[in-house]
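The complex appears here without one of its protein chains, the remainder shown in place.
Chain lettering (A and B) follows the sequence in which the chains are written, and residue indices restart at 1 in each chain.
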Amino acid sequence: MATIGAPPEVAPATPLTRRRRFGDRAFRWTTLVVSVGLVVMLALLLWVLADGGWRAIREFGLHFVIGREWNPVAGREVYGALPFIFGTFVTAIIAMVLAMPVGVGVALFLNESGSVWIKNPLAVLVDLLAAIPSVVYGLWGLYVLVPLFDHTVQPWLSASVGKVPVIGGLFQYAGPGGDLFTAGVILAIMILPIVTAVSREVVSVVSTETREGAIALGATRYETIRLGVLPTARPGIVGAGMLGLGRALGETIAVALVVGNSTNISASLFKPGYTIPAVIANEFREATSAGLHRSALLFLALLLVVIALGMATMSRFLVRRTARLVGDDVAAQEEAASSTLGMA
Amino acid sequence: MRIHRFARPAVIAAAAVTLVAAACGNTSSSSASASGGSNTGGFQGTALNGAGSTFAAPLYQLWSQSFLQKEPDAQINYQAIGSGGGIEQFTSQTVDFGASDVPLQSDEITNLPSSNYIQFPTALGAVVFAYNLQGVDSGLKLDGKTTADIFLGNITKWNDPAITSQNPGVNLPDEPIQVVHRSDESGTTSVWTSWLSAESPEWSSKVGADKAVQWPVGTGGNGNEGVAAGISQTEGAAGYLSYDFAVTAGLGIADIQAPDGSYVAPSIDSISKAGGGLKFPIQSDTNILNSSTKGAYPVASTTYVLVYTDQTDEAKAQTLVDFWTWALTDGQSQTEQINYSPLPSDFATSALKEVSKITVNGTPVSPTSSTG
Partner (left out) sequence: MSTMEMPREISTRRRTKDRAFSIALWACVVVALVPLLLIVYRVVRLGLAAVSISLFTHTALPASFPGGGMKQAFLGTAMIVGIAVLISIPLGVLTGIYLSEYGSGRVAGVVRFTAEILLSIPSIVAGAFIWALVVVALGNFSALAAGIALTVLMWPIMARATEEVLRLVPTELREGALALGYPRWRVIVRVVLPTAGAGVFTAIMLAVARGLGETAPVLLTALGNDFVNTNPLKPTDAVPLRVYNYAQSAYPAWRALAWGGALMLLVGVLVLSVTARMLSIRQQRRMR
């Protein structure tokens, strides 16, 4: 029973006068209008971007998405966004490949750990990773990670994995400077907290149910998790991944500082590249409104937000699905809500 | 009505911070009232915003600081977003003046909302080939074709015969050349690629000259500073850079072959010599590349300022006129200390003539007479 102290001092109760009902209605309507305003804002955002961007897509059509040449100079404008689309997905995939196993591992660890002394500080530390501003990641990435990778990691990987046929082509050392791989690693660090947090919520909802059954059947912890928890939790974990992917796709500043800013597409991950958010950040203020440059960038922004919001929607659906599988609808909604909130 | 306990303190805190900010700001506010500077009661200036060329940024920021002695309220905020950005913001009239290393091109002129503008040069500078190579000091000799081949990716190593043949006795390592270029629309890029196009037919047909091009090789940096940072952090890196940035970053600077075959190192002197090629009025293709003057640096350039002549704000118009008049007269003596070259005096005079065209509400604006 919550203790709240004495109730606040208010005027004595009045009968249900018309004035009171008006007060109720006015208040309710105010909150309603403001809340609908949020939806209107999203609609307005999509409309403004579409309105700004449609000239570019009308001019270039499909070529906008599959063309490789991006030339903003007046009189010779060509906008093919494939380098940015390619770079965005490649860096996001690298981030996912690195962050998902680690994130789910940490989530499982946090869930399994009985010791409060380890669990709580660890959870706080992982959340701190989420709080670090993107520009700080970028600054650190530029002056610590890039030189480290350029002088140590990439040459080593190029000499080892780079020699393997087929996939070796991905790991050809291309000299110092920013590149897709470094951007992917920075993104992995940045999305780790959200993957961990959502996975943790999902796994905790599932495992209480299956644990007891598994213990009764004599399973080890590993078996409980692998055979009991993970299969049921899988939709939710995929949802965690999608939320992480959405964040990775939209991350701008840290990536802009370490990705190398090159519009060339090449096989090696160690070569400089470009992403959609990075090109918008770099070119937006110089983009002419008379030509198609600004329109092209606005269309890219629209593309980006549609993908990111689409990922968030899918994630929401998947995370709730897992909880619903476990059988508790209300808890499902609450868990899903608080997990995404915890990452705000 | 009590909404909730903690929101009110938060709101008060936010308001308080804003008030504190206002209070602090008022000590250097942008009002035109006298606030007691070294200027005894004359026009105190007002805040201006300018944006554009990163090439000119160190110079304009220096001038802006120095000009505060003359007009203490003239806070001239210059943001270096690249020549392309300068032209765009000037076109959309979100800044009081734009700055570009390249004159307006015909498409850009048609996009302007008004044909009442002036475009005048402010100083001379140069674009240099800067490199970070251990054991190799400044003075590496390069001709146009070799340089173009480096940026084309045809030459990939420092000890390539094309380079070693021009530099006997220099110990060039068997290392790859890491090319750094610009990732934003840049006047510096325009100057450099114009020169490369003149020197190399292959470059001219494959890449061309403009504020932004499709670079065959290399990584991109934002602004001259981004390229300087990129080169200085990477052993074996090289790129094109404005002269002052290369000197400040302590990078190696190459001697470039002039049309007469001699190799010229960029210096305030050799850059000034190239200034003789500047012609008025400023056209879209005005440039001072490959000057025929003996001893002139081949890749010299000037940088321009764009201002609308039909101003409506008196304080701003006066500050614009005062600042640029000062910059074209007294300010020219400050250029050399940060590795720019002053304009040849007859061109400074022509530029001043342009500045005199600025009017406010129809009336021409004359500079405030100096009080000290």
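What we mean here is this: a residue touches a chain if its C-beta (ideal position, glycine included) is under 8 Å from a C-beta of that chain, and two chains touch if they have at least 3 such contacts.
Please read these numbers as outputs of a predicted model, since none were measured by experiment.
Peer 1: Given that one chain is not shown, which residue among A:I132, A:V153, A:I265 or A:A290 touches it?
Peer 2: For the chain that is not drawn, the touching residue is A:I132.
Peer 1: For a quick check of understanding: of B:F245, B:W324 or B:F347, which residue touches the chain that isn't displayed?
Peer 2: Hidden-chain contact among the options goes to B:F245.
Peer 1: Which candidate, A:T30, A:S160 or A:T208, sits in contact with the chain we can't see?
Peer 2: Residue touching the chain left out of view: A:T30.
Peer 1: Identify the residues of chain A touching the omitted chain, counting contacts across the whole complex.
Peer 2: Within chain A, the residues that touch the unshown chain are 2-4, 7-8, 10, 13-15, 20-21, 23-24, 26-28, 30-32, 34-39, 41-42, 44-45, 48-49, 52, 101-106, 108-109, 112-115, 122, 124-129, 131-140, 142-144, 189, 192, 196, 211, 215, 218, 220-223, 225-226, 243, 246-247, 249-253, 257, 277, 280-281, 284-285, 297-298, 301, 304-305, 308-309, 311-313, 316, 334, 337-338, 340-341, 343-344.
Peer 1: Please identify, in ascending order, the residues of chain B that touch the omitted chain?
Peer 2: Touching the missing chain: residues 1-7, 10-11, 14-15, 17-18, 20-22, 24-26, 28-30, 47, 49, 51, 58, 61-62, 64-65, 75, 77-79, 92-95, 221-226, 228-229, 232, 245, 248-249, 338.
One rule holds in what follows: only the chains that are shown with their structure count from here on.
Peer 1: Per the contact definition, I'd like the list of chain A residues that touch chain B in the complex.
Peer 2: Chain A residues touching chain B: 8, 69-76, 146-147, 150, 175-178, 260-264, 272, 282-283, 285-291.
Peer 1: Quick check on the complex: what are the chain B residues that touch chain A?
Peer 2: 2, 51, 81-82, 84-85, 87-89, 91-92, 105, 107-108, 110-111, 176, 178, 180, 183-185, 210-215, 218-222, 230, 233-237
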